[in-house]
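The chains shown are only part of the set, and none of them has been moved.
Chain IDs A and B follow the sequence of writing; residue 1 opens each chain.
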Amino acid sequence: MKLGEIAAKLGLKLRGDGAIEVAMPAPIEAAGPGMITFAVGAKYAGALRASKAACAIVPAELVNDAPAATLLSTNPAFDFARVLGLFFPAYRPAAGIDATAVIATDARIGESASIGAYCVIGAGVTIGRNAVLHPHVTIYPGVRIGDDFTCHSQVSIREGVAIGNRVTLLNGAVIGADGFGFVEHGGDLIKVPQVGSVTIEDDVEIGANTTVDRATMGATVIHKGVKLDNLIQIGHNCEIGDFSRMAAQSGLAGSVRLGKWCQFGGQSGSADHVRVGDRARVIAQAGVHNDLDDDALVGGAPAIDLRIFRRMVAVEPRLPEIARRLRAIEQRLGIRP
Amino acid sequence: MKLGEIAAKLGLKLRGDGAIEVAMPAPIEAAGPGMITFAVGAKYAGALRASKAACAIVPAELVNDAPAATLLSTNPAFDFARVLGLFFPAYRPAAGIDATAVIATDARIGESASIGAYCVIGAGVTIGRNAVLHPHVTIYPGVRIGDDFTCHSQVSIREGVAIGNRVTLLNGAVIGADGFGFVEHGGDLIKVPQVGSVTIEDDVEIGANTTVDRATMGATVIHKGVKLDNLIQIGHNCEIGDFSRMAAQSGLAGSVRLGKWCQFGGQSGSADHVRVGDRARVIAQAGVHNDLDDDALVGGAPAIDLRIFRRMVAVEPRLPEIARRLRAIEQRLGIRP
């Protein structure tokens, strides 16, 4: 692809020769001759100057550090993501409904759909335009799905779940399985029927083998733009605010409410009924036991302010030494603890 | 549904007008006019008095705090669960064997079964009466299953697994995959054949994408009434006692033995070969490294008595301050640590 063509498609200002042929995109540490790369800030200036790449997408501050050609960008990471899309269009199976798909007679599927082999679509299901279902997707009855749905193989969507537009579900995700609720009665554990549902709003992506439980009553709600990584557990009746992100293997117990633009690190979790403010960040492996304010930044289990956590864990390994020193002082003072 | 009808079906004493029409059940914080709710103890008395619900299921101690009508119950949470079942019968596909199911000629399936599209049932499998298999269930050869089995889509049950009556497996669960066992030999890692099995007793529920490994030899045993949430790992040769519960993303390494009525919190775990007594409780994210007595209540990793853990984590954030104060004392005393 010629550099001029890339610049035109991205709408970015090119400094350099538009006739240069670009072979592929690459991260800066791997970008060789004929490649296009990017850099986001001053700390990449050195790598940028040393790079043999044919072109770099850079912010104004780096434009003089760049190799032969540059594309000027206010958000180089974003524009580089667009370059990746130009060079490597996502795999998309051909439109059409595979002969082996089992589709209820009253299900309604919008135009331009691609429904893969052995998909099963239950009674009363509606799916908008332009859907891609890879093979082996199971959609239980009564599910409503918007336009531009992408659903990978082995996904299960349980009865009555509601899904918005431009939602992506990766392989093996389970949406709407029963929440975990039992009551003790007469020496037995009795299941509390999980009669609620799950609502997934527009532009949500849910990772491989992640599970989002249906509500006991009402709905578990995943708001607009939320991104969930793989192997995450979302308990019944949780609500996750717009554009919040959770990394792999994190989990929310029941009835947790996250604000907007929150971030949960890998293997982190929250106890039930916790309220988390907007833009709160929870680092990997942390465990949130109490409500968090807007813009909170926490670590540890139970989670505390991250600066305090960091100071704490810096001292912790010296605890045996601290205990010895304390003992020495007591001996000096003639105290028997 | 009329209140009198609900009272009759539950066998509870009604105080109020049986002709009142009830529209739906709701939790107390959401219960409006025409709804039925419940309360379990004195701490809900205020919410109960403020409620506009048409009826509340209450214990004797709250009967005078309730709105217009009450149903008297010795276990309101249990009776409310039954109300949920009255209003919202679980989705159950019609009986019959889908034409696309692939069933070995020598498999035996009891009466009234519903076998969904694309289920695969291997040689020698036996399934009792009244089974519901949702689409895309794979049952390997030699599996024996009791009556009233409910199995959701994408579940895999491996060869030779034994399952009791009234067992429920949620979507994507894997029962009987190989345990994780390898021996080093000659600069290589050699697989230890996992030739044991899994036994699941009556009334067990296993959550979505949870994995229960087969034993190396003998059997991994999930006893009667056990409830496992989603994304749990049960290692080879574990044994989980009657009515024990484990929350999502918790895990047991190999050969762990839990007593009866244990509870493991979310993301908690146990090291291999640990013995856990009856009614032991392990809080979320805890890591059990040593045997636990009956009625133990532990937190932290390595897990310790929960009261000690709570006092410990209350002091930990002050560790930098403690170190400074220790240093000040040493300086005062002229000690160079």
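Structural remarks
Rule of thumb we're sticking to: a residue touches a chain if its C-beta (ideal position, glycine included) is under 8 Å from a C-beta of that chain, and two chains touch if they have at least 3 such contacts.
If you're wondering where the values come from, they're calculated on a predicted model, not measured in any experiment.
Of the identical protein chains in this complex, 2 are displayed in place, while the full assembly in this structure file contains 3 copies of the same sequence.
By our rule, only the chains that are shown with their structure count from here on.
Measuring from the averaged C-alpha position of subunit A to that of subunit B gives a distance of 26 Å. Those residues of subunit B lying in contact with subunit A across their complex are 25-27, 30, 75, 77-78, 81, 84-85, 87-88, 90-91, 98, 100, 116-118, 134-136, 152-154, 170-172, 203, 205, 207-209, 225, 227, 229-231, 243, 245, 247-249, 266-267, 284-285, 313, 316-317, 319-320, 322-323, 326, 329-330, 333, 335, 337.
By the touch rule above, subunit A contacts subunit B in their complex via residues 102, 118, 120, 136, 138, 140-141, 154, 156, 158-160, 172, 174, 177-178, 180, 182-185, 188-193, 195, 209, 211, 213, 216-218, 231, 233, 235, 249, 251, 253, 267, 269, 271, 287, 301-302, 304, 308-309, 311-312, 314-316, 318-319, 321-322, 325-326, 328-329, 332.
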